[in-house]
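Only one protein chain is missing; all other protein chains are in place.
Labels A and B are assigned to the chains in the order they are written; within every chain, residues are numbered from 1.
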Amino acid sequence: MASTNDTNQGQVPRFSLGRRRKGETTERLAHGLFLAAALVSVATTVGIVLTLFVQSVGFFSEISPWEFLTGTEWSPILKDENGARHYGVLPLVAGTMLVAVIAAALAIPTGVGIAIFLSEYAPDRVRKVLKPAIEVLAGIPTVVYGYFALTFVTPILRTIFPELIIFNALSAGLVMGLMIVPMISSLSEDAMVAVPRSLRQAAYALGATRFEVALRVVFPAALSGIVASFILAISRAIGETMLVTIAAGATPRMTLNPFESIQTMTAFIVQVSQGEAPRGSLEYNTLFAVGLLLFFMTLGMNVIGSIIVRRFRESY
Amino acid sequence: MAFADRDRRFRPRLPRRKQWGTVVYALLVLSILVGIVGLVTLIAQVLLEGVGWLSLGFITNFSSRFPERAGVWAALWGTVWIMGITFLFAVPVGVGAAVYLEEYAPKNRLTRLIELNIANLAGVPSIVYGLLGLAVFISLLGLGRTLLTGGMTMGLLVMPIVIISSREAIRAVPSTHREAAYGLGATRFQVVMGVVLPQAVPGIMTGTILAMSRAIGEAAPMIAIAALTFVTFAPTGPMDRFTVLPIQIYNWVQDPREGFSGLAAAGIIVLLVVLLSMNAIAILIRNKTQTRSEE
Partner (left out) sequence: MTNKPETSTAIDYVLQARDVAVYYGGFRAIKEIDLDVPRNQITALIGPSGSGKSTLLRCFNRMNDLVTGSSVAGKITFNGSDIYDHAVDPTEVRSRIGMVFQKPNPFPKSIFANVAFGLKINGFQGDLQEGVERSLKAAALWEDVKDRLHDGAQKLSGGQQQRLCIARALAVEPEVILMDEPASALDPLSTLKIEELMRDLSANYTIVIVTHNMQQAARVSDQTAFMTMDEDRAGHLVEIGPTNEIFTNPRNQKTEDYITGRFG
């Protein structure tokens, strides 16, 4: 049975000009939508930067940046015995760095050790089990770490150091260290695994033992990637909120003593957001001034870390 | 070359080096132990303290001054709502951005800027997102301390994760499939919707689950936008006030009164169980699709 559609002579071809024009609009629309989606991320950054800056302008119109950045007393809400408030942010920075340094002191040797073990020593079967196990540490929400620090680590530390108070930088720092171990071990391991086998072979062929190959050839070759992992992990420690809010305390203090209670920048932000600070007030604006400082600190470290990572990737 | 007196020129001290090798090995094993023991201790502590507080009532009750009567019902529903809004906000936009970067973007400075930008956003502390939500969604747009605000804030937080993992999934689609489609006269949009995305869906799903896992555990940005901490109702709409599970846990952890520590542990168990299930689903998806591609 002949279909009437078979006869095409003299008819307009199937791909008519009108149809193509409609397709083109769809194309342009799609392109635009996808581009818009990508630009949302740009808008987010702009939003963050603008927000922090604009609100901080309100803060800095009352408090000089110099006092903010160099003052060693921080009590923007409570007045001291003379009735004055203080806006020097250094105690918060000191608290943040104290916890971060303790965390790094634990996490760096542990993370690098795990990386070397997984990369140079562990047989495949062992690696398949251990690597995901360590990664689990990265997936645990930080409130859980805060709970762990407060209910387990602090009591144990207090049996060793009876003078330790409940909220202290040491507990928070140690648990923070555990939390960032996977970042260091994972990135360092990637860096070491990327070192070509031929280098290891050359070292073995010269009569090197396994630990000599690992420490004197592979580790130095992977060093930039390993150092980048440190920087990124410390950046994470600096930006962490819940763990330090729960376990490190709420007393801003210029101290290097890990047994003392301190307050980090992030914990301060939590404290004030939970409070009743009216919008636009100086108190409210401190949130953003501290937030701005926090943002720049982590941004700076992340940028340096990425530059180092990119440089090491290029060398192979 | 007089090899006979080579021994005078070299003192390889092999036994001593072997000893060092053992010491190094022991230290490496120690570092693994630190990680594993830390993990095991944490989970053990949570289980030991929390299991006793788990009950059906725990799930269905609201928060209460009395620990025996307290539960996570409000927090669970808040979490579900937040997850939903986060998903609706972050996934279409995130996948869309990934599609743009992989399929449309020319290799120019703007593209590089966008990529750099996304990488940076992934490293911004979560509480800064909370500040953003506070200033833009609450103050500027007047949306209030609602689920909508929380969901959008969280959506912005996890978007970089969605974008990065979606890009990987899209990149994994072989270019031959695209070329075949273009060769048949398909437009770019048709290639994306008909060829690339369908194949990238499993990878995108795993990435989304990853992002949602991150969102579920985040308390900081929600606190910053003042999600409530003592809630006695389950939210019914996006403009309601709310709390989420991690905040409920945080609240209980901070409470020095008797029993609340156990409540917190129980809440953590619930949270971890949800997380575990999500990750298990993600792994299942990944395994299923990997074996299929090997056929």
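Convention: a residue touches a chain if its C-beta (ideal position, glycine included) is under 8 Å from a C-beta of that chain, and two chains touch if they have at least 3 such contacts.
Note that the structure is predicted; figures quoted are calculated from it, not measured.
Participant: Using the touch definition from the header, name the shown chains in contact with the chain that isn't displayed.
Facilitator: Output: missing chain touches A, B.
Participant: Using the touch definition up top, pick the residue from A:L52, A:I108, A:M192 or A:V217 that touches the left-out chain.
Facilitator: Residue touching the absent chain, from the options given: A:V217.
Participant: Among A:A43, A:L69, A:V126 or A:L206, which one touches the chain that has been omitted from the display?
Facilitator: A:L206
Participant: Which parts of subunit A face the unshown chain closely enough to count as touching?
Facilitator: Here the touching residues of subunit A are 123, 196, 198-199, 201-209, 212, 216-217, 220-221, 315.
Participant: What subunit B residues would touch the chain not displayed?
Facilitator: 1, 3, 6, 8-14, 17-18
FYI, only the chains that are shown with their structure count from here on.
Participant: Sort out for me which residues of subunit B touch subunit A in the complex.
Facilitator: Contacts found on subunit B: 12, 17-18, 20-21, 24-25, 27-32, 34-36, 38-39, 41-42, 45-46, 49, 92-97, 99-101, 103-105, 113-114, 117-121, 123-132, 134-136, 139, 156, 159-160, 163, 187-189, 192, 213, 216-220, 223-226, 229, 246, 249-250, 253-254, 261, 264-265, 268, 271-272, 275, 279.
Participant: Enumerate the contact residues on subunit A facing subunit B in the complex.
Facilitator: Answer in residue numbers: 23, 26-27, 30-31, 33-42, 44-45, 47-48, 51-52, 54-55, 106, 109-114, 116-117, 121, 130, 133-134, 136-137, 139-148, 150-152, 178, 181, 185, 207, 209-212, 214-215, 232, 235-236, 238-242, 245-246, 266, 269-270, 273-274, 279, 287-288, 291, 294-295, 298-299, 302-303, 306.
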